[in-house]
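Selected chains from the complex are presented in situ; the others are not included.
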Amino acid sequence: MISPGFTLHVLRERKPLIHQITNYVVMNETANATLALGALPVMAHAVEEVEEMTRLASALVLNIGTLSERWVEAMFLAGAAAGERSIPVVLDPVGAGATAYRTDTARRILDVVGVTVLRGNPGEIATLVGARAEVRGVESISTGIAPAELAVQAARLLGVIASVTGPVDHVSDGERVLTVSNGHELLAAVTGTGCMSSAMTGCFLAAKPGEPLEAAAEALAAFGVAAEDAAAGADGPGTFHARLYDALYALDPATLDGRARVEEL
Amino acid sequence: MISPGFTLHVLRERKPLIHQITNYVVMNETANATLALGALPVMAHAVEEVEEMTRLASALVLNIGTLSERWVEAMFLAGAAAGERSIPVVLDPVGAGATAYRTDTARRILDVVGVTVLRGNPGEIATLVGARAEVRGVESISTGIAPAELAVQAARLLGVIASVTGPVDHVSDGERVLTVSNGHELLAAVTGTGCMSSAMTGCFLAAKPGEPLEAAAEALAAFGVAAEDAAAGADGPGTFHARLYDALYALDPATLDGRARVEEL
């Protein structure tokens, strides 16, 4: 059942710990978004401690936005620890398709780690399923495949819930496709909002165990509703960014379901 | 004598350099808080330069929030340089109690470096004195000891000024206990505000040499007053966060003493 309001209520009761191994650019942002939503973020990347930290967590978020070898090593260790404990894992393949190192690393993680949800833009996901994709830096420029079809293919080929975000998001388990139409164009003017949506996905997975398709769609709906609230009264991307945390903090479980625009294709 | 207003006045006259070896999540935040208060932040962590940078500084802040081996190595080098020049050192043991690596690293720093002020939450400090503590990620959940007693014990056992922050802060040199009742609940909704209070502690130590107990309490009072100002007019944690720098920048030495709620137990 799709009920982001109920899941948010559960999340705020449980305050799950969300272990994030993410990029330098957005660490503060994803931590603050996690905290504002009502979960507890923790960032830890040392090979000496990632396994122990992951075991304490209710979800693990891996993000390759500024990767390097030691960090990738830590991601594998954390991913294995998550697998042993059946802790859900989100992978955000930032910039896959831009450089071989990013594409290869994302593929290696998908091969070895039991990724629950793969959250990316169309260019990144298309790269990972071998479809035509143009990625400029960390931006998706174009792909040769429609996003609904892309989500289905990625889910089937990669054995994950595929969460392909854009003006309309498409989330699939390979059979069903859920679309999410919440959000605001200012999200594209702030760096790291994609990474934040991956962190939100980790939070919702932790609060709705066993239903990753629904949890992934609910996370995007909740984040999109917050973006809509943040945009009201914002003067541009900077004030929007500050207000986005206000809006996540103020998200009301009682009204969220009515505002979420989630549909099944 | 407790006079955060006078110390702030001195700080803005001298603009001391505060060398911070801190975590990736909050670097921008602690730098901006330092600058807004009126001191000069510098972040440097390379083993090639930390000793030289520390020697230029009036205080050193060590924070283990996203530690790894090279960074720990740099902290020891910087700590030794600070010791040679009698430069005050603040240690923020972020996440001690969550993983063995963090607990052990914090203990090693306390053993080897002449830490002036240990600033942490109750769970972290309780861990370091061997008391019962529950830490979830970087969050203190519970301890088996009252904060005033904890501050006294930590100061005695570890040979530091212990600065235990929470809804009411407790600062002790092992004999005296100062409480600070300023602050606002939105501080808990923004990541890195604890780290900022450690940076503020470094600033006040630099401006009030030789009186670390008083300086540590004054720093928390000043930061808490700024938080109270920031909360007025904030719509949530995001706008509060932006307004916190405004408030630090606008702190008035002439009225600060009257607003500071510092008491001796």
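Think of it as A and B in the order they're written, each chain with its own count starting at 1.
Simple rule for what comes next: a contact is a pair of C-beta atoms (placed from the backbone, for glycine too) under 8 Å apart; a residue touches a chain by one contact, two chains touch by 3 or more.
Quick caveat: nothing in here was measured; it's all calculated off a predicted structure.
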Q) In this structure file, how many copies does the full complex comprise, given 2 in place? A) 3
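Just so it is clear, only the chains that are shown with their structure count from here on.
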Q: Can you grab the rotation angle between chain A and chain B? Superpose on CA, round to the nearest 5°.
A: 120
Q. In whole angstrom, what separates the CA-based centres of chain A and chain B?
A. 33
Q) Which residues, counting only chain A, touch chain B once they are in their complex? A) 15, 17, 19, 24, 27-28, 31-32, 35-36, 40-46, 48-49, 52-53, 56-57, 70, 241-247, 249-250
**Q.** chain B residues within the chain A interface of the complex
**A.** 23-26, 28-29, 65-69, 95, 98-102, 136-139, 189-192, 234-239, 241-242
